[in-house]
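Note sheet for the following structure.
Omission of a single protein chain aside, the complex is shown with its protein chains in their original locations.
Let's look at chain A:
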Amino acid sequence: MSSSEALTSQGYIQHHLTNLTLGVHPEHGFGFAHSSAEAAEMGFWAINIDTMFFSILLGALFIWFFRGVAERITAGVPGTAQNFVEWIVDFVEENVRGSFSARNPMVAPLALTIFAWVFMMNLMDLLPVDLLPYLFGQFMAVFGADPHHVFLRVVPTTDPNATFGMALMVFFLVLYYSVKMKGVGGFLGELTLQPFGKWGMPANLLLEGISLLSKPLSLALRLFGNMYAGEMIFILIALLYGGGVVLNMTGGLLQFVWAVFHILIITLQAFIFMVLTIVYLDMAHQEHH
């Protein structure tokens, strides 16, 4: 493989891993980043338009569809859409009932939103990796942009912003309900007085603090890592295309196999995120002994 080819491969991968970032660049001023380096230089006060667009689009789609069914819902014979919605709601409710022992009317809708939203965001991974980015590049080229510097990542859950955003909200809810259920003293006591009693306070705080902080981290990183790796493999498979008949066919086969496997992964990740959220909130509602 020649160095130029290696560069294009690298460039291809890099291109696919860069968000469409809008922000203020220290040198070029306000606008879209033209490279991943520029996006990084924009610092915190920039926003990933593609992540926002697709996540909100999919979330709105979820809300629209479910709200549409909920408005016309009947306790009589359900239609097709209602059947589908009821199936999901039943599934979520069953999980909440199985894992969450306290009473909180927020947990089940939260779990449903997480499951549906994460699943739909993950589902974007099954679109061919180049389809939407290519179309978007061509579309922007109409307005005079260079398609090579127009970025688009269609899977919001491969952006740590999205996964950490959800995980942090869950974390805040865990903190809120911990304090609400046990009081500030109870929550601090839980952090400092076990497992070694009051004389092992620093060790307790270290252990409990880690276990507390690991909740949002593990939530966010598990989803992000799985989806990022899955997307990366799609990208690597896509690199096979354009390398002759044998490589094309191999690539096609691999992509199909990986996509089929990925159906399992995206569902599983959405399910895990939902179940862990329920379990964490359940722990926040429970008194430790």
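Just so we're on the same page, a contact is a pair of C-beta atoms (placed from the backbone, for glycine too) under 8 Å apart; a residue touches a chain by one contact, two chains touch by 3 or more; residues count from 1.
In this text, contacts and distances are computed from a predicted model.
Asks: If you look up the hidden chain in UniProt, what protein name do you find among "Alpha-D-ribose 1-methylphosphonate 5-phosphate C-P lyase", "ATP synthase subunit b", "Amino acid ABC transporter permease" or "Ring-1,2-phenylacetyl-CoA epoxidase subunit PaaC"?
Replies: Looking only at the record, the undisplayed chain corresponds to "ATP synthase subunit b".
Asks: Which of these, A:Ile47, A:Val184 or A:Met249, touches the one chain of the complex that we don't see?
Replies: In the complete complex, the chain left out is touched by residue A:Ile47.
Asks: Among A:Thr21, A:Asn95, A:Asn204 or A:Gln255, which one touches the chain that has been omitted from the display?
Replies: Candidates A:Thr21, A:Asn95, A:Asn204 or A:Gln255; residue touching the omitted chain: A:Thr21.
Asks: If the hidden chain were put back, which residues of chain A would touch it?
Replies: 17-19, 21, 23, 36, 39-40, 42-48, 51-52, 55-56, 59, 62-63, 66-67, 69-71, 73-76, 85-86, 89-90, 93, 105-106, 108-110, 112-113, 117, 156, 159-162, 164-166, 168-169
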